[in-house]
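First the structure, which I've put down as structure tokens, then a few questions once you've had a look.
The complex appears here minus one protein chain, its other protein chains still in place.
Labels run A and B following the written order; every chain starts at residue 1.
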Amino acid sequence: MGKIEVKKLEDTELELIIHDEDHTIGNLIVKLAEDKPGVTYVAYRIEHPLIPRLIVTLMTDGSVKALDVLKETLREIRDLSRQFREEFIRAFSEYEGKKA
Amino acid sequence: MLGEVTGLKIKILEYDDRSIRFLVENIPLALLNAIRRLTISDVPSMAIDYVYFIENSSPLYDEIVAHRLGLIPLTSDRALEKYGPPEECRDNEERPDCYARLYLEAEASDGTKVVYSGDLVSDDEDVQPVYKNIPIVVLGPGQKISFEARARLGRGREHAKWSPVSAATHKYVPQIIVNSEKCYGESCAKCVNVCPKNVLKIKDGRLVVEDELSCSLCRQCEKVCPTDAILVSWKPNSYIMYVESTGVLRPERIVLEASRILEEKAEQLLSELEK
Partner (left out) sequence: MSAGRVLYKCGRCGRVFDLFQLQVLAPRIRCPYCGYRVIYKVRSPVVKKVKAI
């Protein structure tokens, strides 16, 4: 699950192949990365629906390293998921509390 | 807590044994959708995967009965902790914490007998059919069926029988604005009649939005209004998510597991990148 192959890795451009992932992660990475400062291009594609292979391409203008942007995006996903979970738990206990 | 910084807010709207509906604000839509997709494909649950037939003189082939057994929802709340993950347990019948066993032996002595999901006998009290009244097969006089079924944890992405949800949706939060100066009220009421969700009502001769959150944003009311008095819009950055369980897991547990899995995926990809 999620093994990564590097197709291209330069300071301003990176292209990775992530195995066993799909639009769930791909779209999320792109949507969060596209508005980050320094990013000029970010996209994902799945070349065939029967083959679980996700390709992510990210290009920057030089003010940041492409790999760093991706790492920052993944950290954001991790932190937001955790936040969602904590807030959901809080909201749920609040709801249960009111029921009583 | 980070939530105070980003403004992420959740409020539970409806909740029962099988479903949960909640409002989420200030979250990237792609993140909410990722969680929704994970509830379908990645949250694990228990389901029968192998069936060992000893006898089957029923009208259905072994494979058909096995297929039906696979689709029976099994309670999985405790099983998520008790049994090994699908990646390690698939086809691993030696490992004791991989498979739960369910037995069934039935015979129709005279007359017809229906075999139900409730007739399954599990050797784990935490893994039981969620519903007892699912017909498995009908036996005619003299017909007999006898098997041992093995259930394991799996994910929806491997087979739909392992998906813990029957529905997982999110939508915008509707905002309906009525311009009372332009609206004819009781004398027109065209919008009230055309609304498929019965959101609009006439009260005291005036148009009233009664059940705004049930609006499906179809805009039929806008279309039939002769004066453009009604406008259908949505609150920005606000979503309503609905998750309906098949009964294998509690609905709130499904959402929690999905968000946990997303966190794990991000963490796993990050560590893969440190190479």
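One rule holds for everything that comes next: contacts are C-beta pairs under 8 Å (C-beta built on N, C-alpha and C of every residue); 3 or more make two chains touch, one makes a residue touch a chain.
The structure presented is a predicted model; accordingly, all values stated were derived computationally and were not measured.
Taking the full assembly into account, the omitted chain touches B.
From the options B:Leu8, B:Leu69, B:Leu153 or B:Val243, the residue with contact to the chain not on display is B:Leu69.
Contact between chain B and the absent chain runs through residues 47-57, 62-63, 66-67, 69-70, 149, 159, 161.
Quick note on the criterion: only the chains that are shown with their structure count from here on.
Residues 1-3, 6, 8-12, 15, 22, 24, 27-31, 33-35, 37-38, 41, 87, 252, 255-256, 259-260, 262-263, 265-270, 272-273, 275 of chain B touch chain A in their complex.
On chain A, the positions that touch chain B within their shared complex are 1-4, 18, 21, 23-25, 27-28, 30-32, 67, 70-71, 74-75, 77-92, 94-95.
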